[in-house]
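Shown here: the complex without one of its protein chains, the others still in place.
Right, chain A next:
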Amino acid sequence: MTNHTPAASADDAPADIREMLRLSQQQNEKMTRVFDRPTTIIVLTWGVAWFVGFLTLWSATEGNPWFRTPIVPAGIVFTVLMVAGIIVSAVVGSRTSRGMRGAVAFQGTVYGISWAIACMAVPFFGGALLANGMSPELAALFYPAGYSLVVGILYLAGAALWNDKPMLGVGIWIIIVGIGAPFFGAPTNYLVMGLLGGGAFLVYGVWLVLRQRRRVARYSRTDARAAVN
């Protein structure tokens, strides 16, 4: 919590008007952080999950020329990372609008539920295809592409909901990578997913963190400049 909270006895009184403007901006900035932080957490989580998960899968095949990870642990690591990603997305999304009602809460809840439904739909669909004769080779192409489509579209929906242009870019990128990767065939598609998909999430996440830092630094010295605007 901030150290700027005025003492109870003082806060009934107005401060210097410059200080009043700063107080209001500070509180406004805090609210922006409340709504922005979940995006950063979700993006970084998927960055780690895809980067580590897909590279581990790739390393379990003959694709990795340097070393080989055993297939079963690799599969477990991948599954655990994907499930963790889904849980983090849903929990963080629903906690954002904690204690809020109205459009803001409805959007947050629906978005969180959308992640859970969409991410569960992919393995069910894959299961149906497997039951109807999809080969493991094809499955290796289907799952990453299926997840990319779902995640990409969820990002597009998020961009529309929160008027978030960088999120729009990420959504389009994920769909391009996800649909492009199968053309490389298995297991190279895992490498493409890990580096271009997971890597892109990580770069975007770091950029979000840096933007946040810049904004915090800016508002603490805006008083003079805000007055000009």
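The rule is short, and it goes like this: a residue touches a chain if its C-beta (ideal position, glycine included) is under 8 Å from a C-beta of that chain, and two chains touch if they have at least 3 such contacts; residues count from 1.
Definition applied: contacts and distances are computed from a predicted model.
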item	value
Protein name, per the UniProt record, of whichever chain is missing from view ("DNA repair exonuclease", "Lipoprotein", "Winged helix DNA-binding domain-containing protein" or "Phosphocarrier protein HPr")	"Winged helix DNA-binding domain-containing protein"
Sole residue of A:52, A:77 or A:105 that reaches the chain not shown, by the stated touch rule	A:105
In chain A, positions touching the absent partner	1-2, 5-6, 8, 10-15, 17-18, 20-21, 23-24, 27-28, 30-32, 34, 98-105, 223-229
